[in-house]
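The structure's right below; bear with me while I get my questions together.
Note that this complex is displayed minus one protein chain, with the remaining chains in position.
All chains are identified by letter, namely A, B and C, in their written order; residue positions are counted from 1 within each chain.
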Amino acid sequence: MRGFGMTSVGNAAWLDKEKPVAGPYDAIIRPTVVAPCTSDVHALHGGAGEKFDRILGHEAIGEVVEVGELVTRFKPGDIVVVPCTTPDWMAPGVQEQVSNAHDWGLMKSFKFLSSKDGVFAEFFHVNDADANLALLPEGVAPEEALMIVDMMTTGFSAVENGRVGFGDTVVVIGIGPVGLMAVAGAKLSGAGRIIVVGTRPNCVKIAKEYGATDVISYKDGDIVEQILRLVPGGVNTTIIAGGNQNTFPQAIAMTKEGGVISNVNFFDIKDTLSMPAYLWGLGMSNKDIRCGFAPGGTVRMEKLLNVIKYKRVDTSKLITHRFHGFDQIEDAFKLMEEKPKDLIKPVVFIDWNDK
Amino acid sequence: MRGFGMTSVGNAAWLDKEKPVAGPYDAIIRPTVVAPCTSDVHALHGGAGEKFDRILGHEAIGEVVEVGELVTRFKPGDIVVVPCTTPDWMAPGVQEQVSNAHDWGLMKSFKFLSSKDGVFAEFFHVNDADANLALLPEGVAPEEALMIVDMMTTGFSAVENGRVGFGDTVVVIGIGPVGLMAVAGAKLSGAGRIIVVGTRPNCVKIAKEYGATDVISYKDGDIVEQILRLVPGGVNTTIIAGGNQNTFPQAIAMTKEGGVISNVNFFDIKDTLSMPAYLWGLGMSNKDIRCGFAPGGTVRMEKLLNVIKYKRVDTSKLITHRFHGFDQIEDAFKLMEEKPKDLIKPVVFIDWNDK
Amino acid sequence: MRGFGMTSVGNAAWLDKEKPVAGPYDAIIRPTVVAPCTSDVHALHGGAGEKFDRILGHEAIGEVVEVGELVTRFKPGDIVVVPCTTPDWMAPGVQEQVSNAHDWGLMKSFKFLSSKDGVFAEFFHVNDADANLALLPEGVAPEEALMIVDMMTTGFSAVENGRVGFGDTVVVIGIGPVGLMAVAGAKLSGAGRIIVVGTRPNCVKIAKEYGATDVISYKDGDIVEQILRLVPGGVNTTIIAGGNQNTFPQAIAMTKEGGVISNVNFFDIKDTLSMPAYLWGLGMSNKDIRCGFAPGGTVRMEKLLNVIKYKRVDTSKLITHRFHGFDQIEDAFKLMEEKPKDLIKPVVFIDWNDK
Partner (left out) sequence: MRGFGMTSVGNAAWLDKEKPVAGPYDAIIRPTVVAPCTSDVHALHGGAGEKFDRILGHEAIGEVVEVGELVTRFKPGDIVVVPCTTPDWMAPGVQEQVSNAHDWGLMKSFKFLSSKDGVFAEFFHVNDADANLALLPEGVAPEEALMIVDMMTTGFSAVENGRVGFGDTVVVIGIGPVGLMAVAGAKLSGAGRIIVVGTRPNCVKIAKEYGATDVISYKDGDIVEQILRLVPGGVNTTIIAGGNQNTFPQAIAMTKEGGVISNVNFFDIKDTLSMPAYLWGLGMSNKDIRCGFAPGGTVRMEKLLNVIKYKRVDTSKLITHRFHGFDQIEDAFKLMEEKPKDLIKPVVFIDWNDK
């Protein structure tokens, strides 16, 4: 079968690989809508370490074409939502009740492109189908559902880790698609004032539609000063969904005592996160610093699908570019690499009858 | 000074009483907008025990006319929001970190009408002003703010106790003003499906505007059966904001394992709350049964004011009847007693310059 | 193979059944130490519904004799600790992060004797071996480890649900083996005063060794009055680990505002749990009423084994009677049925080489 991926770091290519095989609890899926993600681009350029002949992609809606003999909840023909993290539910990490993202260790629940081929393929493999897949519900468009598998589950986890409650004041630094979902999630957690840090006009527009009340730009000077001017004493929760290693001490500086700094930004392996001790009250401030990775699993997906189904968030706002046809995955991916100013998320619709 | 209240159980009257005196941490307030509440009606009819010559009322926005010598955050002329519970912050109950409603014991933070005169007076007394009052912010109408001091803080606490999260399915039984606030709060906590149980047309209309997705009526048969038909297996959270002692086992029956039954309904002292053990999984179901009373205090008020200020909820929808003038408190109160079908909350605007 | 169980309700017998077969994720275990439990006795007498030709028993340490082809962490010859609840980790219930006891519904994780044969057999079957079994660690005697699979995991869950913290005052009603584990768990959660309600002399003695500071007896009058005399205003947490339907309102009466009533008592299907509304502050008291069922899974077992290994609790105190030989399971079971005064837990050691 064909798939779009990398022959080695830096070399994108269409690959020919064996069709994956389902173990007793697994499913084989044919993608019907997929989206490239900046993590795919990072992986191509070495951000996930050396990889050879690996198909990329980890955001997909698809049709079940085959299930293992012990799968009970799904059958061929089902249209399913596939979380980007698909924990191995036999692993100890899912029993710790913190996040299911670390089944056998750090981020090990993230299997696509990391430990096996991804979803930019004619067929892809999902482990523990009964516990990881969710049926696409009636009334939810597949491309809307696609936005939950990584963007919403990640952005919303930042809000959960940030312990946002009624009337809290929240900052979201970075308003790419994950940051925008954090804005929507903060509003959906009762936040009062939501201050976003970002500049791209269409992102700013959507941030406001999702609930942002104030917009701050790096271009207008130090963001800490700007925010402390708006909220003397600091905010309850600061969500880091963008930026670089210098964003880390800024987030601590703008958060008040007893507040939370909640990170979902992927730092670079060469980054060092540093904070002057006084920003943390010399270690006495009760400012929590938390981070997390996309929670997966069936129940999470079903709950997030309810968020869409019951019109709590319109995820279609995130979709700025639409492609049609399996081969266009390459164009969508290149667009993600180039990151034009107006890009938030491109999606690719695949009609297998067309081929 | 004059105030509207009761000479004894069953006897409503205008009373003449001494103007209250401020201790060093207290404030004296002149009400500018007040609202009667069903608790005031209950109190008149004996629901709060024997009372003599007691001024009623516990929902007020007002103007500070006097502060004690140790008050630092407020001064005469300030327009303030007064929570219906005003904890004594020297009491142990506020240190338990569960609710501040029980300062020296059960509901002891509820002082108006319970242990002192209420707010339907020319002047009323607030203990621990710095820790209990909040300034009315710019951009928030006083009558909108009035809806937070009991209705929203109570309804939202039901949602907090109910541990509502993203995509959860929630039932709200009873859609009077507290139930309606619970609906709005459930939506603001990320709930997906929100099923309400109620019949009054204007309440049903507002419930839908606040986020209800399904409406169930007692008139169409057993509510447990209706809800389990919609959500086989039961819902994540059931909020009891109305009904009677028979509502209690129904709420347990419609909640799934691991879910929460969250009560803010005021049961009658003669009620017995009974559940057949099998509804609770013989005591093994991990269904939590929680209840609570209106949290007060400055920080709570400030956060709820942010909910209004940043347009997360439009509380003005709750206000169905508007009165003007101090003397009209009596009419507003009688309306509350009669409870016409279209009543949700009456408010009384008082312009002291008019007098 | 042979096993001790019931031919039908009321009829205990040795049964001949097929040796169980391991699916790809399963294991077949030969028991080496087992213990009867009052739930086994209840099951015999119909407490778990009609059952035919069912082997009883759900507390076992054993030797792995066979594993499915996808099991990676265990191999024949391993000595393993088997939780009494063995969740199906593909089920949605384990993803709700409340308890893993309800995999596909109420108590469905409890499979022994409920939906398949139990452990009083030459061989028994464990689903999802990698996620449910734990290796017996060095330095822990098997009979000590046996006490965790139901008694400790249940008793400790009562303490966790009871949110016991440093210096809290806790009541434990009922000091059978689960109640005794709740006492030990309360001490291990920082409780200050621990009041137990019970009468059997050896249980009282062990309760004190486990941390009880006060002992109350039903024989000395109303237990609510006795406890409120010791702790005016009520206690932080009341754990129900015994008693009957009348214990329920008593537990509520002795708990203070903001406290927790935490139940692990198995009520009868005919019981009705009733509380006068005033005991619950008319629904305003912030007294949480919680219940739960034995959490299982590998991680839970490993953590509880650490409690023994590092000498935090000596579970051998619970073992009052020791039997030797597979056939003695019948005697041990009958002892459990008779419940002599000095009985806490009987255990049966099985040496298969002896046979």
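To be clear about the criterion, a contact is a pair of C-beta atoms (placed from the backbone, for glycine too) under 8 Å apart; a residue touches a chain by one contact, two chains touch by 3 or more.
These figures come from a predicted structure and were not determined experimentally.
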Check the whole complex and report which displayed chains the hidden chain contacts. A, B, C
Listed residues A:69, A:209, A:257 or A:351, member touching the removed chain: A:257
Of the candidates A:11, A:246, A:274 or A:316, the residue in contact with the absent chain is A:274
Sole contact to the chain not displayed, among C:188, C:204 or C:228: C:188
Going by the touch rule given at the top, which residues of chain A touch the chain that is not shown? 93, 96, 98-99, 101-102, 105-107, 233, 240, 245, 257-258, 263-278, 280-293
Had the left-out chain been drawn, it would touch chain C at residues 156, 160, 165-169, 185, 187-194, 213, 302-307, 309-310, 312
Absent-chain interface as seen on chain B, which is shown: 23-25, 70, 72, 89-92, 94-97, 100, 128, 130-131, 297-300, 302
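The working rule: only the chains that are shown with their structure count from here on.
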Chain pair with the most C-beta contacts: B-C
Please compute the C-alpha centroid of chain A, do the same for chain B, then give the distance between them in whole Å. 39
Give the residues of chain C touching no fewer than two other chains, as numbers and ranges. 96
